[in-house]
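Removed from the display is one protein chain of the complex; every other protein chain stays in position.
Coming up: chain A.
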Amino acid sequence: MEKRAIFNELPRPTFRWLKVNYTESQIEEGQHPAMVTVFSEEGIVAPLGKRELLKESFLGANKESLEAVTAHYTAGFAVTVPDGAHEKVEVVIDADADTVNEKTRIFATVGENATLELLYHLKGRAESGNVTLLTEVLAKKQANVTVKKVQLLGEGVQQIEHRYTKFEDDSKVEYINVELGGKENILYYDEDLIGERAELVHDLAYLGEKEQRFDISMLMSHIGKKTVSDIHTLGALSGKSKKAFRGTLDFIRGSVASEGAEEDTCLLLDPEVKSVSLPLLLCKEDNVVGNHAASAGQLDQTKLFYLMSRGFSESEAKHIIVESMLRPIIDRIGNEDIEEAALAAVRAKI
């Protein structure tokens, strides 16, 4: 009998009959680890060894999965950027075997005034199994961190991502996700904006087809004064694909003059898709500004009509609209080969 487990539990539950307080699934099993390659300047990346979680109370997407990747990772690296340095690191996770079982853990410490650009590229021909990724980021004072991720795993693979970020004063973190592959993608991001004036920007693009599932959880805890967060998930669903977005902006008492915004935009392309959106706003501090917005709808008929009036077929016009929606995020990856691979995947899927 398959073992069901709870993933991406909502920090504040709501009506039980909706069945949205968490996602029930199981951790897929696979056989072979992926090929994990890290590109960086010398001295920046080292084997991780045994390491406690940066945040002891970090929940991750699922307890069992988090424990497995924390203690029994198949590839683990410590990325350390000294104060004032500027570094780029690229991690390629190539799930090349038929059935994959990969647990990658990255622990990034970005020193004061330092810059880190971390690029993940997940790909491979694996047709089943699981890829789990745990990233912990400690952004020290005035650190500037960018984590870009392009996920092009095979359509039978389950992806579970746990990510935690600790922000010190004046640190800035930008996350860009392009999520295109995988059968089931369970993503969990926990951001502790502890330092004053810390800033987070997170843009996540996805494109679902067939029976694909995207289960996205984001928790932005505004703890320090004048902290800023701005997150945006943007995607399209076709076939019988499903998306669940659980975004929580939490203004803790004392996060004076903080601002947070979250937006979930979903384009619905076929009648059997399902979009669930839970944009929570929790507030115990009066001197803040919090906004959230969610929208879902079909293709803009005016745009479709315009493109068709210029000689494009309906199918071509849909291609253009969806690609033009995702492209601004893909273009920010900054690696032409990976951008091309992502665009090719988008075109193949529409």
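Definition applied: contacts are C-beta pairs under 8 Å (C-beta built on N, C-alpha and C of every residue); 3 or more make two chains touch, one makes a residue touch a chain; residues count from 1.
Heads up, the rule we're going with is that contacts and distances are computed from a predicted model.
Novice: Using the UniProt record as the reference, specify the protein name of the hidden chain from among "Cell division protein FtsI", "Monovalent cation/H+ antiporter subunit D family protein", "Hydrogenase" or "Fe-S cluster assembly protein SufB".
Specialist: So, among "Cell division protein FtsI", "Monovalent cation/H+ antiporter subunit D family protein", "Hydrogenase" or "Fe-S cluster assembly protein SufB", the name matching the hidden chain's UniProt entry is "Fe-S cluster assembly protein SufB".
Novice: Would you indicate which residue among A:27, A:92, A:280 or A:304 is in contact with the undisplayed chain?
Specialist: Candidates A:27, A:92, A:280 or A:304; residue touching the omitted chain: A:280.
Novice: Can you list, in ascending order, the chain A residues touching the missing chain?
Specialist: 12-16, 18, 20-21, 251, 253, 266, 268-298
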